[in-house]
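The complex appears here without one of its protein chains, the remainder shown in place.
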Amino acid sequence: MEEQTPSQNNWLKKVWFSVRIPFLAIILALLVGAIILLVSGANPLEAYWQLFKGAFGSWRNIQRVLEKSTPLIFAGLAVALGFKAGLFNIGAQGQLLLGALMAGYVGFAVKGLPAYIHIPLALLAGLLTGAVFAAIPGLLRAYSGAHEVISTIMLNYVAINLSDYFSEGPWKDTTPGNIVSRLPAIQPSAEIPNIGPVPVGFIVAVLTSLLIWFVINRTTFGFEINSVGLNPHASKYAGMRTKLLIVAAMVVSGALAGVGGAVETMGVVGRFQPGFNTGLGFDGITVALLARNNPIAVILSSLFLGAMKGGANTMQFYANVPNQIIDIIQGTMLLFVTAEMVVRWVFKLRKQRDTEITVTSGWGQR
Amino acid sequence: MDNTYSKTADALMDTDKSVILEAKHIYKTFPGTVANDDVSLELRKGEVLALLGENGAGKSTLMNVIYGLYTQDKGEIFLNGEPYAIDNPHDAINAGIGMVHQHFMLVPVFSVLENMMLGAETTKGPFLNKKAAEAKLRDLSESFGLEIDPHAIIEELPVGLQQRVEILKALYRDVEILILDEPTAVLTPQETEELFKIMRRLTERGVSIVFITHKLKEVLAVADRIIIMRRGKVVGTTTPAETDEHGLASMMVGREVILEVEKAPAQVGKVVLEIEHLNIHDNNQMHSVRDISLSVRAGEVLGIAGVQGNGQSEFVEAITGLRRYNSGEIRIDGKRMPQEKPRTLVEHGMAHIPEDRQKHGLVLQYPLTSNFVLCTYYREPFSRHGILNENEILRNAEELMERFDVRAPSPVTVAGDLSGGNQQKVIVGRELSREVSLVIANQPTRGLDVGSIEYIHKTLIEMRDAGVGVLLVSSELDEIMSISDRIAVIYRGEILAVLDAAEASREEIGLLMAGHISE
Partner (left out) sequence: MISKTVDKKRELSINWKLLRQVILGLVIVAAILFFNARSPEKTSAVLSSTLRYAVPLILGALCGIFCERAGIVNIGIEGQMLFSAFLSYMTNVWTGNLLLSLLVGMLTGAVLGLFLAFLSIKLKLNQTIGGTVINILATGITGYFYQTGLTTQGKLWNIPLGPLAKIPLIGPVLFNNPPITYIAILLVIFSQVLLFHTRWGLRTRAVGEHPRAADTLGVDVFKIRYWNVIIGGVMAGLAGSFLTLEGVGMFERGMTNGRGFIALAVMIFGKWNPISSALAALFFGFANAMQIQLQFMGIQIPHQFVGMIPYLLTIIVVSGFVGRSRAPAAEGIPYEKE
């Protein structure tokens, strides 16, 4: 669907054409970050060097980056798929949180299973939870016209309350001496293993990205999703069931987010603990926009963000810079990548028209 | 000057009248097109100057430049002989220029009065002075005989009255020059006559009018002078006395134009579409379509005439599955059709050329390949087991581009980059290349150039001759009259009469369009 220019002989130029905006956005964001670091009295070069070392300084560090990237890929795919259907799924956060919670529950409560059953089971629990939780805003959007942005944000708060309730109530970790509200650690059989430094979860995430790319670009379902996202009226005219498609897109998006939460629980944290997944859904927005909704590019942008997260602690420790500088860089990056015009204006670039994102505007109360 | 239409005398007198507005050597380009290429014109005091040209000839662009909505790349505008820089509509209004746009520039949820005041507010201290504005409006309506309820909400007024509001809005701002952009598109023939009288009344008061149109008859009826534009250039200046319809048409298009569509008598077959007692209520529980029963037979064109906004859109959306209807029945080939299932209709042989090609007809961001399979992507050979067959889709696009004369750089060109005529050909090609027994065409030639119009008329007639039933909805009476075998007239959601096209007269249909049922 997305052949951009017919000049395929010059694919290098083509690649540059499609990555230049995100790439330049990253550079600009790092510059802004450096300025903020300077203002707050830190040495930006030192900070970035420690950040880099923290991310890639050893096999152990690289493994951590891959671990951190895994949930980001899923969250990014969730948001990207929503965008394809014209939906802004800010609720990936809540879907992810509940997915993490359910995977955490299945991870500790179900005992005596071999890993090859327990891991898929816990992942499935996360997937279904995310899907069901995303179905709500999907249905509301399709049948009552409630704008998904507000309903999903509100559901994020509902999700926080729900997960708090379970972690300090019925599913609380009752290990003697524990005063924190959290779930017990998952069984070893639910922990996602590694192959060398590569977490199996990361491999699954990469395969999922390829699958989603195929679905979006080569199947009738993908054709329908794209059509609804770009022009819901024409899609209805063409006989597509637009309302059902909106719900379906939300459900798939939520399922991806749910799996993202599950792999976070099973591959990074080792249990469900409220507060450990905050912001992952919002990171998904950055990942998706940085990747311009291309599922394959989602892998790269997740790795980039994952590297920043993986290296952040080292940077905080050795360069004495608060972690939140990562949030600022990420926010600025998001700003630059979305406000393409800014980047174009700074670097005097020509307009490229086929990567526009169409998100519904207004509150859709027809 | 008296009220009779002795234009020859007027035209002679006009040469003595002073020039009030002059545009000299205007250039205006948009990405990819030159809209105005060295255009000059002069407008004299108290005349009706017709600006004639096809869609896309650059008439509206020129007027938007004069009205300050666009800024010209080159060229100058003179007002009463003095150079006058018009950078925005504010300058134009200050210069006494008013414009009634083709798409009305009225805020739909505002009252008539609020629309009057907007931009020219009278205030009392910090507050709006609605009383003073209302008094001024009532004065104007009385002195020009344009009656209107100041408190009516625009979106609840019929289009004819909305146009009256637009004219009053210009008068409210004390215009000396009034630009009317395709003002008759939304009027019945009788309302058009009424508008011409109003135009005459205005010119008697010294207002100068620029009348933009592509309708030859109207130009001859009302203009003092005529300027003809083609492809961004002025190609001639004349007066009604010096020319006739054929002369104007060939100047406008640049070649001989056949004004009548040639067609053989209809070979009518069985009924393909039956509509019985169709009722549609709008959001306020008002009837937008009331008890319509119609049938279309194979091999005929049934035309639906009516002023835009009389329920045609709702009617077509209901029978093409885009809108729910409240009661009634729709049958294709004798089979009852379900509500809101466009795909079922497609499978039963319906083709739909929608009214709004950019909203319903195309996904503008998609390449032509995808647009050509928009309704059939799920079928073989375009996909199998849910997986698209890119090669077939590409082959299909290449074939249809060839067959329907779609001019585009390549099959993967994005639909939004095509001209309106080519976009419409993509839709026509997609819809008519299927196995169809019924074509629903709603305003199929709106906004197109003469070449594309001729092509689409020819194609529709070919379909008819091949035994397909055609339902044509159009607010262009000429189009209805030249293509249809039978004509149904719709007024306020009701079909007032179904006439035989060969026997119906323009006047008769015009009266029906305005709701007058002859005794």
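So that you can tell them apart, the chains are marked A and B in the order they are listed, and the count of residues begins at 1 in each.
Keep in mind that, in the parts below, a residue touches a chain if its C-beta (ideal position, glycine included) is under 8 Å from a C-beta of that chain, and two chains touch if they have at least 3 such contacts.
Keep in mind it's a predicted model, so treat the numbers as computed, not measured.
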Residue touching the undisplayed chain, where the options are A:N10, A:S58, A:S144 or A:N320: A:S144
Chain not shown: contacting residue from B:T33, B:T123 or B:Q267: B:T123
Contacting the left-out chain in the complete assembly, out of B:T33, B:N88 or B:N326: B:N88
Chain B residues touching the omitted chain (full complex): 30, 67, 69-70, 88-90, 92-93, 99, 101, 104-111, 114-115, 117-121, 123, 126-128, 152-153, 155-156, 158, 169, 284, 286, 492
Those residues of chain A which, in the complete complex, touch the missing chain: 36, 40, 88, 90, 140, 144-147, 149-151, 153-155, 157-158, 161-162, 164-165, 169, 279, 282, 285-286, 289, 322, 324-325, 327-328, 330-332, 334-335, 338-339, 341-342, 357, 359, 361-363, 365
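FYI, only the chains that are shown with their structure count from here on.
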Distance from the mean Cα position of chain B to that of chain A, given in whole angstrom: 47
Residues of chain B touching chain A in the complex: 320-322, 341-344, 346, 352, 354, 359-367, 370, 374-375, 377-378, 383, 386-388, 390, 410, 412, 414
Residue ranges of chain A touching chain B (in the complex, touch as defined): 1, 3, 6, 218-223, 226-227, 230-231, 233-240, 353-354, 356, 358
